[in-house]
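Structure first, commentary second.
Yeah, one chain of the complex is gone here, protein chain that is, but the others are all in their spots.
Think of it as A and B in the order they're written, each chain with its own count starting at 1.
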Amino acid sequence: MDQTVSLVLFSGTDDKLQSAAVLTVGAAMMGRPVEVFLQYWALDAFRADRILKDHGVAPEAGPEGARAMADQGKPHWSELFGQAKDLGEVRIHACSDSMEMFRITAEDLDPLVDGVWGVASFFREADGPITFI
Amino acid sequence: MDQTVSLVLFSGTDDKLQSAAVLTVGAAMMGRPVEVFLQYWALDAFRADRILKDHGVAPEAGPEGARAMADQGKPHWSELFGQAKDLGEVRIHACSDSMEMFRITAEDLDPLVDGVWGVASFFREADGPITFI
Partner (left out) sequence: MDQTVSLVLFSGTDDKLQSAAVLTVGAAMMGRPVEVFLQYWALDAFRADRILKDHGVAPEAGPEGARAMADQGKPHWSELFGQAKDLGEVRIHACSDSMEMFRITAEDLDPLVDGVWGVASFFREADGPITFI
């Protein structure tokens, strides 16, 4: 039960990022180390100048679902990731392949991101569940 | 190999819910305990008065894919979850955060759902793979 929870964040919509943040907080509360690996559209959402912008929700949410999310009064997912880092052993790395794809550098990313990793480094630490979101 | 298979159901479209149900049946057949945790749009699909309604499929399915799903003559995914519960140790819990978001209570949910859990309870039982669908 002290295996690392490895999360690959692929999607960059606010509903999936909020779900990922809630799971990260829950894992940290239970004393599990968490490795978050940012790829593709999730990486794009962690740019310092975009992180607080509206990233939309899954098309299936519909107007009722989008309204329920907006009205729930929960802290922004970026704040939840910050709380998770305060609670436990949570690290966030950006995928070097996706960095190249978007032509962004480490300075473009929000300070929540601890560094840039290749996919081999991600697997070096992945001794437990690997959850793709 | 007797580790619990922990499934976080996030998506509420019929294709993903059917895939989740097929995986749950397969895991139960192989003697694995399964914990299903319902969040966001998947939780919404488990409301008693909506579970049998059309929840659509992923946009990528296209008309050909949607037709192939409709014509396959498989039992509804809710029936497959029921079969999995008969076969093995399968429990389904609703995420308390998502319950609040949708302002629904335990009585609104289909009887397949065994109760309401916080995310910490989910991680307390998650001693194996954690699969996000």
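We adopt the following convention: a residue touches a chain if its C-beta (ideal position, glycine included) is under 8 Å from a C-beta of that chain, and two chains touch if they have at least 3 such contacts.
In this text, all values refer to a predicted model and were calculated from it rather than measured experimentally.
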| item | value |
| --- | --- |
| Residue touching the undisplayed chain, where the options are B:26, B:56, B:82 or B:118 | B:26 |
| Contact footprint on subunit B, counting only the chain that is left out | 1, 5, 15-16, 19, 22-23, 25-27, 29-30, 32, 58-61, 65, 68-69, 72, 74, 129-133 |
| Contact footprint on subunit A, counting only the chain that is left out | 6, 8, 10-13, 39-41, 44, 55-56, 59, 97, 100-103, 118-120, 122-124, 126-132 |
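By definition in this document, only the chains that are shown with their structure count from here on.
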| item | value |
| --- | --- |
| Length of the line joining the C-alpha centres of subunit A and subunit B, rounded to whole Å | 23 |
